[in-house]
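See below for the structure under consideration.
A single protein chain has been omitted from the complex, and every remaining protein chain is retained in its original position.
Coming up: chain A.
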Amino acid sequence: MQNRTMKKRGISLFVENQVGVLSKISGLFSGKSYNLESLTVGTTEDPTVSRMTIVTNSDEETYEQIKKQLNRMVEVIKVIDFTDLSVVMQEIMFIKIKNCSLDDKTRLFQIAQTYQAKVRDYGHDSVLLEFVHTAHKNTAIIQFLKSEFNAIEVVRGGSVGIEAITLPIR
């Protein structure tokens, strides 16, 4: 029978680097009511090609449709399904922790060390941390910092992924 289990799935998409392509891809997701967890895009070693990493939360059948719909777009050059591939997939995230006491700041430096974050900026009552982890781990870090500190501000870059050579990270 039909598999309706929802699961997070990643797609790597090679597209023409042209005006309107991003809008076409995101329009497909909204127009057809597909979930879009995150989408990142940037150019590649070939300036005429952009590469997107798309993360969607969907069931098996919808996911098959998404891949087919993407594939039939003229501007889409290649669709790579990350589901069963060994990939490295990570996300950059900045968290600014505000209204910190001296004690808070000391703790934040320890936290940064524990979670392999970089201290990107520093003021008399705030700290800016940079995390590069899987999206899943970043979500956990947000939850943790939210519970420990009064005021935090978060910006996430969305996952970017590439096929692994030997060691997968996802």
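Here, a contact is a pair of C-beta atoms (placed from the backbone, for glycine too) under 8 Å apart; a residue touches a chain by one contact, two chains touch by 3 or more; residues count from 1.
Basically, contacts and distances are computed from a predicted model.
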{"item": "Name of the absent chain as recorded in UniProt (options \"Cytochrome aa3 subunit 2\", \"Sugar ABC transporter substrate-binding protein\", \"Rod shape-determining protein MreD\" or \"Acetolactate synthase\")", "value": "\"Acetolactate synthase\""}
{"item": "Contact with the hidden chain (one of A:65, A:83 or A:139)", "value": "A:65"}
{"item": "Contact residue for the chain not shown (choose from A:11, A:52 or A:76)", "value": "A:76"}
{"item": "Hidden-chain contact residue, picked from the options A:19, A:102 or A:165", "value": "A:19"}
{"item": "Chain not shown, touching residues in chain A", "value": "2, 15-16, 18-20, 23-24, 27-28, 31, 61, 64-65, 68-69, 71-78"}
